[in-house]
Each structure stands twice: as structure tokens, then as C-alpha cells.
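A single protein chain has been omitted; all remaining protein chains appear in their positions.
== subunit A ==
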Amino acid sequence: MSATRAPAPPYRQRAVDLVRTGRSVPTLLRHLAVAVAVALVVLLVSYQLDSYRNFQLATVAAYLCATAGLTILTGLCGQLSLGHGALMATGAYTVALCQTAFFDRGVTSGAVLLLSLVAAVAVTVTVGLVVGVAAARLRGPYLAGLTLAVAVVVPALTVTFDGIFNGEQGLPVPVAPAPAGLGLYFPHERWQLWMAAGATLLCLVVLANLVRSRYGRLFRAVRDDEVAARLAGIHVARTQVIAFVVSAAGAGLGGALLAVLAQSVSPGAFGLNLSLFLLMAVVIGGLGRLAGAVWGAFLLVVLPDLTHSLTNLFTLSPATAQRLEGNLPLAIFGATLIVVMIAAPGGVQGQLSRLTRALRALRPAGRS
């Protein structure tokens, strides 16, 4: 079922919903089943891949939390945010400060990480609430401006209050090693993938359910026409704040996971570039669909790696290679964005669902 942007979707949407609920299992159960299946695939894959790929996959999972949150906000509720990198930084710094506090007091068990992650989400939600309340009053370029300011200010705060955040050097994130029960030589990266994938799947199940819930419909109504939504009795500002808070929670968890994976946090990881990359990734992946967020998260991790191998392929003069190294990912990202916008405005996922729809249309003919 796709969140169509067509002018008169409500009737069709409801019709589809009725048909679905009539014949299949409840949404929550369906989502849980998919999550369990994905978890098993990840488990299998984690044994087949080498450590570095495991680490990369864990990074994808971390980014996925953030891109999924942004998908809810931008794709579903129609609000723009250029500040999600900063929200990720909030989550990351919270987890760093919590973990350090725990370890300084001699609490080094792996379970405290859960507490730290919850704290990270809670703090980010608070920040998201403040930004969201302001954002709900703004439209278009003003909203972009506000969130842009957040993206620039938050990393700068870490330098201004370097007593707490230790400036550009950043903070360490002490993390307990994999449980001893897994064996002495259990690769740390595989454990990291398990942690990140577990948290991300939980986050995705919650978000997917939200999309299918009353709130999902409210978000879509507000996105498609605010006036119509207001006439239908929807509190537009409140809905927008809720969307912002939900997406902030995703970003906070994503940032916290990134910090746990890197075992350190520094402002350089959460600059303005990250915020822009996140938005680009969501758009390229396919705005408005959680599956699109998955493609986006993959792109965020694969692209820099790809360009690095690309520059290594050619024997360039050191100077040219250096110049390409930093800038090529940006250029490729930009070019991809333009191509996707022209050729497939629905992003990767939109293109895929068009393909499957075309295949489905062919199938009955083939069978009979």
C-alpha cells in the first residue's frame, strides 16, 4: 500500500484498508513477524560477512533510525528539517555522557547501555519538542531556516561548552564488550551489528505501526492539505509537533547508536553536511515510505566507500586524488539526486513498487 500523493486518496485508501484488515492478520502482528524474519536474516548475514562489513551494516542500521524518523516528518507530515544531524548529535552526546557517568561509578555491565539509549531518546525528544513547537508555526523557507540554525548551533555548542563536551576532540563512549557467553573471540563488530540491528528493528516496528495508525492518517491529512485537515477537525499544529517529536526520537536513537558503534563522539561527525545528506538520502530512497528510508541509509554508508574505491581504481596524481577524495561523494550524491528527481520522482522505492505493480499486472494473464 502506497501513500499516494494523488488528489483524492482518502476513499481509495480506506477501501484498501478495509480489504486488508478483512483478510489478514493484525498490523502489529504482521510487522512483528516481518521484524523477526529480518532479524534472523541479519543474524545469518552477520556470520557470513567479515568484520568490516558487519560494522558497515551496523552503521546502516544506525542511520536507518534517523532516515526513518525523517521519512515520517518530511514524507508523511510534509515538514522539512535540515537539522536532523543536530538531533543525532544530541542523542550521541547524551549516550556518551551517560556511559561515562556509569563507567566512572564502576557500573560496567552491558545492560546499562539500554538505560543510556533510553536517556538519549528522552533527551532528544525534549529537544525535538522545543524545536517542533517552534517549527509548527513556520512554513517553507522559514522552517528550513530554523532547522538549519539548529544544525549549525548544536555542534558549535560542543566547542563553546568544552568543559562538558571536550570541544572538537569529543568524548569517549565506553561500551562493555560482547557478553562472555558468546565466547572469548567473538568478533566485536558482529556484536555491534546485533545491538544496532535490534534497536533499529524495534524502532522500525514502532514507526511502521504509527504510520498505519490514526496518527499516520493525521500526518497524511496535514501533509496533503492543512486547510482541509483543519476543517476535518484535526489540530494541525499539534499533529506537526507530534511528527517532529517522533522523528526526533528516531534521530536521537540513530545518533546514540552511531556513538556506541564508533565508541566516541565528536562534533565533526554531526556537521551540517550530515543533515543535508540525511535529507538527500531520504529523497533518493523514496520519500514517504519507510522502505525508502532503508535505501537511503544504505546509500549513506555505501557511497563514500564506493567513491574511495573509485578514486583508488585510477592511478591519479596524489594531488588530484586528494581533491577527489573529499569532494567526490558530494558530487555523486548531488548528481544522483538530480537524476532520481528527473527519472524517478518517487525515489528508489517508488521505482521498485512501480516495477512490482507492473509485474503483478502481467501475472494473472500468464497464469490463465
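FYI, a residue touches a chain if its C-beta (ideal position, glycine included) is under 8 Å from a C-beta of that chain, and two chains touch if they have at least 3 such contacts; residues count from 1.
Just so it is clear, contacts and distances are computed from a predicted model.
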Chain left out of the displayed complex - its UniProt protein name, from "Xanthine dehydrogenase", "Fe-S cluster assembly protein SufD", "Ligase-associated DNA damage response exonuclease" or "ABC transporter substrate-binding protein": "ABC transporter substrate-binding protein"
Selected from A:L44, A:L114, A:A228 or A:L359 as touching the chain missing from the view: A:L44
Per the touch definition above, residue among A:T126, A:S264, A:T336 or A:Q351 touching the missing chain: A:S264
Touch list for subunit A against the chain that is not drawn: 33, 37, 40-41, 43-44, 47-48, 50-52, 55, 159, 162, 166-170, 172, 174, 177, 183-189, 262-264, 266-270, 304, 318, 322-323, 325-326
